[in-house]
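Missing here: one protein chain of the complex. Every other protein chain is in place.
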Amino acid sequence: MAAAPIVEIDRVSFGYDASRPVLSDVSLRIAPGSVVGIMGQSGCGKTTLLRIVAGWLKAGAGTTRVLGEDLSGLDAGGIFALRRKMGMLFQFGALFTDMTVFDNVAFQMREHTDLPEELIADLVAMKLEAVGLRGAAQLMPSALSGGMARRVALARAVALDPQLMLYDEPFTGLDPISLGVIARLIRTLNDSLGQTSIVVSHDVEECFGIVDYVYFVSAGRIVAEGKPEEMRRSGAAFVRQFVRGETDGPIPFHYPAPEYAADLAQAGAGG
Amino acid sequence: MKRSTIDIWVGAFVAAGFAGLLFLALKVGNLASFSTAQAYQLEAKFANIGGLKVRAPIKSAGVVVGRVSDVRFDNDSYEAIVTFNVDAQYKFPRDTSAKILTSGLLGEQYVGLEAGGDGQMLKDKDRLRLTQSAVVLENLISQFLFNKAAEGKDKDGK
Partner (left out) sequence: MAEIARLLQRLGEGATAKIWRLGYAARFFVYILLHSGTALRRFRLTVREMYFAGVQSMIIILVSGLFVGMVLGLQGYDTLQRYGSSEALGILVALSLVRELGPVVAGLLFASRAGSAITAEIGLMKATEQIAAMEMMAVDPVARVVAPRFWAGVISMPLLAALFSAMGIFGGYLVGVQLIGVDEGAFWSQMQASVDVRNDILNGVIKSVVFGIAVTWIAVFEGYDAPPTAEGVSGATTRTVVTSSLAILALDFVLTALMFTGGSAK
């Protein structure tokens, strides 16, 4: 891998207050052109990691380099300029509800470029065609199903051909057909547009199907990383529990509580 | 909602708002008066201005021709100096007299101008020489009582 990594996170920590760190000493490298998955339980810190890459949160320690820029040295204007080269797909699409599908996809083009309306119409048609929704251009977001809304959001995010795409739980709450569609779109758009993508998810099957490399996050730390096939064969306890969906393992089933027998005895004595 | 429909409605709204403002200014207020007309300044000294206030009207023959712009106390003559703006289109002779009158019985006070007969007209920053002060109710009552008492004494004395 001769080219510089698109995202380089080195020993980054983050916490809203010192006593409860959300991320501790996290390091990862994203190679250009690859689709990388970040997986873990809810609340393990993976969405926080994504927000640090997007420049929303400032890491407490360590360096974060995105697209060759050190995020800690950028001011608000610098971060805005950097975001022109990034795109993000939010969990439920986050389409602008007061505009049509067409206007949503055209949003970035109208805000950031001076392209004439005819050209914008062609570009929007192209993007919508890529996600298969060119016929829905005049619908309002409220008329779309969840899967369709997410595809439109995807078209909107790639409207200006960003170099880096961030996907925040793109598979949540979708039916199997839509799941397959989104997964395929993430991969094909990445390859055809020459992008690099980071997918944050906890859907093992879909994710493994499209990513080149995967990081496992648990309790704010990277516990495992590697290619999907390696992870499937891995003997590491957390990875096994996660990949196979086992109920008990390093992540316990029971929330911490006093001894069961003692609890029952006390309840009996009190009653 | 198409763009053009929104534009039409907002345009109608703004037009209606301005129409309302215009209605208020013209029909309700008195914009026709000389808020912006040319005016020249005159001064007059009074022994007592009573309840005369700034912006009180200056009337001549009952028609408003100006407004009081300033009221000051002259420490040398111990009199009040009233400055007022008169509409430029009305010229008054130099021997015009100024009286402080009350509109109605208990109304607000204004300055009444009675034109004299002098050939020369008052110019900007001139001072009126003939003035009559306001009637102070207490002085009037005590004068009346004094007269009544004097009358009574006369009658008794006879």
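Letters are used for the chains, namely A and B, taken in the order the chains are written, and counting of residues starts over at 1 for each.
Just so we're on the same page, contacts are C-beta pairs under 8 Å (C-beta built on N, C-alpha and C of every residue); 3 or more make two chains touch, one makes a residue touch a chain.
Quick caveat: nothing in here was measured; it's all calculated off a predicted structure.
**Q** Out of A:88, A:124 or A:224, which touches the unshown chain?
**A** If we include the chain that is not displayed, A:88 is the one touching it.
**Q** Of the residues B:25, B:47, B:88 or B:145, which one touches the chain left out of the display?
**A** From the options B:25, B:47, B:88 or B:145, the contact with the absent chain belongs to B:25.
**Q** Since one chain has been left out of the picture, which residues of chain A touch it in the full complex?
**A** 54, 56, 80-81, 83-84, 86-88, 90-92, 94-97, 107-108, 111-112, 153, 156-157
**Q** Since one chain has been left out of the picture, which residues of chain B touch it in the full complex?
**A** 1, 3, 6-7, 9-10, 12-14, 16-21, 23-25, 27-31, 35, 53-55, 71
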